[in-house]
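In this view, the complex is presented without one of its protein chains, the others remaining in place.
For subunit A:
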Amino acid sequence: MKDQLDFMTQSVTSGKMTRREFMGKTAALGISAAVAGSMFARAAEAAGPVKGGTLKLGSIGGGSTDSLDPAVAASQVPYHNLYQFGETLVNVTPEGGIENRVAESVEASADAKTWTFKIRKGVEFHNGKPVTAEDVMRTMERHSNEDSKSGALGIMRGIESMKADGDNFVVSLTTPNADLPYLMADYHLMIQPDGGFDNPAAGIGSGAYMLEADEPGVRHMWKKNPNYWDDSRGHVDEVEIVVINDATARMAALQSGQVHIANRVEPKVAGLLDRAPNLTVRNAAGPGHYVFIMHCDTAPFDNNELRLALKYAINREEMVDKVLRGYGSVGNDMPVNAAYPLFDDSIPQRPFDPAKAAEHYKKSGHDGSPITLRVSDVAFPGALDAAQLFQQSANAAGIPLELKREPGDGYWSEVWNAQPFCASYWGGRPVQDQMYSTAYLSTADWNDTRFKREDFDKLLFAARGELDEAKRKALYSQMGMMVRDEGGLICPMFNDFIEATSSKVQGWVVDSTGDTMAGKWSHKCWLA
């Protein structure tokens, strides 16, 4: 039987046998469809990328209000559009390392304060102009200047000066930062001609695909850039991003073959989809986490005993089982997990412990009045269910948790970062420094737990300038413990990214750094 199988996989590899034939013949040998399917996929992968075709993504998170301006991209469809036409200086690899893109090399000074990015030769914008260090500098200027409305403004703050020096783009920082390349990989920072000052929404960059049709809220068509510098990426002729915000419609479009990839698969249907013969569910453990946040400076949450009581009163396993249906992992009341390069996995996991919760609750001296948790399913899918589970386990521990259902519309402006206790979601960041600087530094704009600790800030700055990995890891571990035991974050779970693809999609890579292969699906996948 082994000979037959080898022969058949060879036929597949050389393109002589279709999937249908393969499945039929393996079934005759008594091999189950699931096993045969993965064998076929492996054989087809081995044949190497196939060029051509139109790869279609059905995506949530698009609207007729969308723009191609990288500065304002905030939801999935604009995010995926950016990765079609644009390219950043560097990428974060699926393994969490740094891969050079527009930059050919990256070098830091010994004190990690001055960074030199050498710009790759022969990279061209879609309008035919070569990419220069000047363009790179102008791009960074647009995202960092005082008038910027860019979503990347926050991460550009530590920059003291920038200059274009021949082929080099040189950044000087106010304080050392060993993670600067990770910041430069941010999706807002797509290099545009003259920084995109004249027409940021033109969709012109140096990426693998060029704009063909732009219908915000409906679809976006991209065609292969014939002058793209990297032959190993961008296999299909055309990429179509179809906006399908409705989850049921998105899954139907995938099942009926109208799109090849559907993102944001709901955990409750993922198991069912995976059973369909020509579909594959792809999940990747990511840095995204579903949380309940308490303001550390607002009563009654300014009392650490009460915060600890609530942290012990949540049943994390139950939530991962029931809300995520297993597509995720338990959190430990800090915003980082194993998806981060310098994560310390020896930090003990906080268990669900009603007795301990009751003890801390008693110590807190809370007057017994109901504690209001504000929640909406906009915070994260299944937030209402999760809050109800939390309420039950808290009440069992004698903590009177009360839920207030908030309207989804306006949730991010009226409730999140405004009310003292609510449900929320964090997409995570590529490195711990960025995650902590974004939301846990005393002066951070998005410090949604109002965690303001000078000693924590000092550790953060120390870790940022530390080039010795072991020492940095120890510092981050210390910071993690601080947030876990004294912070305002209740983090019951980290959610997986769940996408589903048709079996035609080959070359898929499990990438925990972002949604749908961190935006690089069209660069690395091909159609069998």
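Rule of thumb we're sticking to: a contact is a pair of C-beta atoms (placed from the backbone, for glycine too) under 8 Å apart; a residue touches a chain by one contact, two chains touch by 3 or more; residues count from 1.
Keep this in mind: contacts and distances are computed from a predicted model.
Student: From the list "NADH-quinone oxidoreductase subunit D", "Acetolactate synthase small subunit", "Acyl-CoA dehydrogenase" or "Glutathione transport system permease protein GsiC", give the UniProt name belonging to the chain omitted from this structure.
Tutor: "Glutathione transport system permease protein GsiC"
Student: Which listed residue (A:S161, A:T248 or A:S442) would be found touching the missing chain in the intact complex?
Tutor: That would be A:T248, which touches the missing chain.
Student: For the chain not shown, which residue from A:V72, A:A164, A:A462 or A:M481 touches it across the whole complex?
Tutor: Considering all chains, including the one not shown, the answer is A:V72.
Student: From the listed residues A:L153, A:L403 or A:A462, report the one that touches the chain absent from this view.
Tutor: Checking the options A:L153, A:L403 or A:A462, the one contacting the hidden chain is A:L153.
Student: What residues on subunit A make contact with the chain left out of this view?
Tutor: Per the touch rule, subunit A residues meeting the hidden chain are 58, 63-67, 69, 72, 74-75, 146-151, 153-154, 201, 213, 215-219, 242-246, 248-249, 252-253, 255-256, 258-259, 409-410, 412-414, 416, 425, 445-446.
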